[in-house]
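Structure, as structure tokens:
Every protein chain but one is kept in place in this view of the complex.
In order of appearance the chains are A, B and C, and numbering begins at 1 in each one.
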Amino acid sequence: MAKVADFRAARPTWCPGCGDYGVLNALTRAVVNLGLEPEEVVVVSGIGCSGKISQYFGAYGFHGLHGRTLPVATGVKLANRELTVIAAGGDGDGYGIGLSHVLHAIRRNIDITYIVMDNHIYGLTTGQLAPTSDKGMKTKTSPYGSVEEPVRPLELALAQGCSFVAQAFSGEINHMAEVFEKAIRHKGFSLVNVFSPCVTFNKVNTYDYFKERLVNLDEDPNYDRHDRHAAIKKVLETGGLVIGVVYEAEKPTFEDQLPGFPEEGLATRPLALNEADFAELEKQFV
Amino acid sequence: MAKVADFRAARPTWCPGCGDYGVLNALTRAVVNLGLEPEEVVVVSGIGCSGKISQYFGAYGFHGLHGRTLPVATGVKLANRELTVIAAGGDGDGYGIGLSHVLHAIRRNIDITYIVMDNHIYGLTTGQLAPTSDKGMKTKTSPYGSVEEPVRPLELALAQGCSFVAQAFSGEINHMAEVFEKAIRHKGFSLVNVFSPCVTFNKVNTYDYFKERLVNLDEDPNYDRHDRHAAIKKVLETGGLVIGVVYEAEKPTFEDQLPGFPEEGLATRPLALNEADFAELEKQFV
Amino acid sequence: MARRRNPRARTHPGGGPCRLAFSIAVSSINLCPPCWYTGLRKGVKVVAKELRHAAAGAPRTLAGEFNWKVGGQQGEGIDSTGEIFSQTLNRLGYYVYQYRHFMSLIKGGHTNYKVRAADHLIRHHGDELQVLVAFDQKTIDHNLHELVRDGVILYDDAFRARVPEGREVRLYGVPLTRIARELGNPIMKNMVAVGVTAAVVGLPVEAFRSTIEARFGDKGARVVELNMEALRRGFEYGAEHIGQVATLPQLPEVRRHLFISGNEAVAYGALAAGCRFLAAYPITPATEIMYWLIKNFPRYGGVVIQAEDEIAAVNMAIGANYAGVRAMTSTSGPGLSLMQEAIGLAGMSETPLVVVDVMRGGPSTGLPTKTEQSDLNELLYGTHGEIPRIVLAPATVEDCFYLTAEAFNLAERYQCPVYVVTDMSLGMSRTSIDGLDYSRVRIDRGSLMTQEELDRLEKGAYKRYLVTESGVSPRAIPGMRNGRFVALSNEHDEAGLEEIEDTSTREIQMKKRMRKLDDLDLSEYVDYYGDEPAENLDLLVVGWGSTIGRIQEAIEMLAADGYRVGHLHLRALYPLPKAKVRQYLAAAPRVLVVENNYTGQLGGYLRREVGFHEKLEGCHKYNGDPFLASEIYSRAREVLMNG
Partner (left out) sequence: MARRRNPRARTHPGGGPCRLAFSIAVSSINLCPPCWYTGLRKGVKVVAKELRHAAAGAPRTLAGEFNWKVGGQQGEGIDSTGEIFSQTLNRLGYYVYQYRHFMSLIKGGHTNYKVRAADHLIRHHGDELQVLVAFDQKTIDHNLHELVRDGVILYDDAFRARVPEGREVRLYGVPLTRIARELGNPIMKNMVAVGVTAAVVGLPVEAFRSTIEARFGDKGARVVELNMEALRRGFEYGAEHIGQVATLPQLPEVRRHLFISGNEAVAYGALAAGCRFLAAYPITPATEIMYWLIKNFPRYGGVVIQAEDEIAAVNMAIGANYAGVRAMTSTSGPGLSLMQEAIGLAGMSETPLVVVDVMRGGPSTGLPTKTEQSDLNELLYGTHGEIPRIVLAPATVEDCFYLTAEAFNLAERYQCPVYVVTDMSLGMSRTSIDGLDYSRVRIDRGSLMTQEELDRLEKGAYKRYLVTESGVSPRAIPGMRNGRFVALSNEHDEAGLEEIEDTSTREIQMKKRMRKLDDLDLSEYVDYYGDEPAENLDLLVVGWGSTIGRIQEAIEMLAADGYRVGHLHLRALYPLPKAKVRQYLAAAPRVLVVENNYTGQLGGYLRREVGFHEKLEGCHKYNGDPFLASEIYSRAREVLMNG
């Protein structure tokens, strides 16, 4: 059984205090708790400070293009269903350039866990407006305060029927590790939006900002996370400032419903066709 | 005052009975009722049978790329705020390749009316699965029935706080014309999803299919279309099979909030800088 | 690929207004469309500079083939008419080539379906027409120029057919719709037309049964019989009122042919190569590749995923390749342009990737249902920065099968993007071929680490981007113990574990990636067709992709005029086999580069790679239709005359 140390990799270049350290830490704990071995896990990441996580997490990694995290992760999972596929990226990567891919991945419900390190800012490009930045947020590209409404990840995911919607906070690493574990264990597409403060460029949505506001649904006994409508209502009431599992539903995965799609990974199957196969296939053209 | 005949243009090549004729008809009536002149209107369209509407509607037109209807329309409106800008395209154009642009346009709330001719199929490419196709729908690319959940336009628009959300049906042209009129009159981003049956490739979601199921909210006296939560609830209850104005809210438009953004169209302003301007600007570099 | 000399000379492709609307854009002088080509082919009077070679040989008349076309409005069943006739001719043993002309709309407009049947292998839809079946006047107006002098027009007498004065044509009005109505459904008019055709060419109705059963069998015997009845009614009418007015060629010895399109052959080749993953977005003219794999993958465990757009599709294919499956995407021009960033990702992360581009008329949305060879520049030079890439260009449906299969080997051997580029005319035209040699399909997965090799390494010692002499590094597949690596879109070092930016590592890795192709010699994909060595030629014609059949038929016409013309056809475009190409271009006195585009993209590329700036003349067509042999012939004559 792998231990936390087995998942150690390159030293992160994140700023000291960056929320992404917490995500790396919690993800490592979650996979260890689930008894996963490094070679069974693939972390597909986008471009941003957040996107560097595939280099710092001791599993197979794919550091792809800005916004294309989920299409690559989709290909990996369909190629080898035996892999545990984690997609991870920033709020710009996911809800800006990659927003369409998120919603279409939700529609397919492929068994992938998607972690968004939502710091409400573009960190790596040094502080521009992000899709999740609060309206009125002053940044290098919105010096007079932004005029756009922020993207609402939880509401969109619930609207599109995402089968596992959760939120976590880098300031509560233990809870985040539990949420990650549930998300990975969930069969189907899991979205975990993580409030992961950028201590360098976002002086508004700080650790304290979230500490003062977040409500932990996992500690609310009469919150039914299987009722989509109740979930939507809760998110509206709290303005989305919740952590814990917001909604969870059993839904068949894409790969389970595909006609003729084998249980074992495609990558491990024989490739060549034999004479009989060719003879059969040729009939279509005669 | 322009008449319907003033908006006549090239003869449509749509199949006889196609729902898009109704959309063209209703849109013409709406602009005439609003007293708009042909030169004051621009129809920006995407690629699909639906996307040909810019050729058949007698105003300025822009027949752009598949999925990029709203970015072009955004540029047109910001260039000349005095134009009435209508974006129009299909369900593949809008909710497939163009889904991210729809949600980001909603966030900006630019004064554009976006009409989606939703026929739940890819018509022009002769019958592949569309993002709105019902789950289990048999098409040329889903011969065993699709396994993906359909995109839910109304729920997504409401989740993202769209300031005007409505639906219409090509089988009720008068009502559709009224909805279009309200949408165009609404100051901000208006989404009108139109059930516009494809009689050639979609034998499931036909005129009859919708006639039997649609509920007209405009005829429901105690439906409050200013309550977003009530709207979400109604859409969930009806599975989205409603027509009429689903939700409406007064929200400041992008162009109204932009610092220094002039009332009159940019296109009509002088371009050249004078000596004093250059002297002032140069100071930054000394 | 021995080609029987064509005994019957070719008759002029069409009298009447000179409709040979193609351009001769010569890099030097800009000739107007070839109005100078006025006379009828037989006694052709070429109003051009004095011919150096007298027009020797018998007048060219078409021998050993029959050309038929049905036309009408889209949505009226024109395609099924053509498919039934062509499939039947193929089953009977003829070599058939079919070409669909259609518009970017669903109902109305004009569409036609050409069927050429011959006693020998053909790779061209044919310059001319013996029998035209017209369901409306537009079909006559649009296709009359192709009809041979005393050609036959069978028209549905539901409309009054008009033919220009003085045009020698045998015109027969046939009550196609009336007969169809009697059978209960006007759409049956198509099957009636096939019946009439059978009569005029002397084919028995029963010859069609197997095709009808294959097509309508699953809809029940009643439907099969209804269609057979429509055939019979048409046949009877034809036999009674028209009689046999055209003759099919002799049946070839080898009668069992595969009747397969470029798109189907690409998909079949991919399956044969062990590809088990296609991610794609529908786009004309590439969508058939999706259909074929959707139909055939399930038996072999493969998966087709319809992505939300082309950027998602190509990134899904990259993810699947990274995870060890042979994966591809297929698209046309607009999708190719959307994929350029991801092509760079495959190049930098050294992840295998096969991308099929079925070219169509550009630019932008352009001519969605028409053919063109105008994506070469983007295939060769697309994406920012520099990466190794391979570009294969099948010329025939057999190539579509073999080259697609080989593309998967090359992608894994060189761990880079491999393009397979065809076009609408090759992709969507079914051709009868003698068969496919499945023994030629090898599976070579290139440099893969085995679990044993990884187990022997120290923990964490595996280097994904190991700097080797060849530049190719052994690849671990996710799931293998001790094979951890991060596929990186940023610059990186040998270990492949994190972004590295220092200058010397950058140089080492850049050289490593770029030298991977140094040992790849694709000269076997450059073929010379000619009885004489290049230096003895009057002219060398150079082409790539779908023009191969048109060029070969034009060369036959030129040979009949006494010219010695050779043909160099490029099936691989990058890395260009420079030595072999240079050898032929240097030897030949004149060179004509034939390509379906405006700017002469292959001509420009050859100038860049091997020179011969002055020697290379262009024969360019860019109006959306495939080349006719006579168009290449005319341009070649002009180049020959300018000496």
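Everything below uses one rule, namely that a contact is a pair of C-beta atoms (placed from the backbone, for glycine too) under 8 Å apart; a residue touches a chain by one contact, two chains touch by 3 or more.
Just so it is clear, the model here is predicted, and its values are computed rather than measured.
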Contact set of the excluded chain (shown chains only)
A, B, C
So which of C:Leu336, C:Ala554 or C:Val594 would be touching the chain we can't see?
C:Leu336
Hey, which of B:Arg29, B:Lys52 or B:His186 is the one touching the hidden chain?
B:Lys52
Quick one: which of C:Met359, C:Leu410 or C:Leu558 touches the chain that's been left out?
C:Met359
Among the options A:Arg29, A:His66 or A:Arg225, which residue touches the chain absent from this view?
A:His66
By the document's definition of touch, the residue of C:Pro285, C:Gly382, C:Gly496 or C:Gly618 touching the omitted chain is C:Gly382
Counting contacts across the full complex, list the positions on chain C that touch the omitted chain.
21, 23, 103-104, 311, 332-334, 336-338, 340-341, 343-345, 347-349, 359, 361-370, 372, 374-375, 377-378, 380-387, 489-491, 499, 501, 503-504, 506-507, 510-511, 514, 597-599, 601, 604-605, 607-608, 611, 613, 622-625
Using the document's contact rule, name the residues of chain A that touch the chain not shown here.
13-16, 47, 49, 52, 63, 65-67, 96-97, 99, 122-126, 128-129, 131, 140-143, 200
Tell me, which residues in chain B touch the chain that this view leaves out?
9-10, 37-40, 42, 44, 47, 52, 54-55, 58-65, 68, 71-76, 78-80, 82-83, 100-101, 104, 108, 258-262, 265-269, 271-273, 275, 277-278, 281-282, 285-286
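Criterion: only the chains that are shown with their structure count from here on.
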Could you find the chain whose CA centre sits the greatest distance from that of chain C?
A
Between chain B and chain C, centroid-to-centroid distance (C-alpha), Å:
38
Between chain A and chain C, centroid-to-centroid distance (C-alpha), Å
43
Between chain A and chain B, what is the gap in Å from one C-alpha centre to the other?
31
Residue numbers of chain C (touch at least two other chains)
308-309
At least two partner chains per residue is the criterion; list those residues in chain B.
96-97, 99, 131
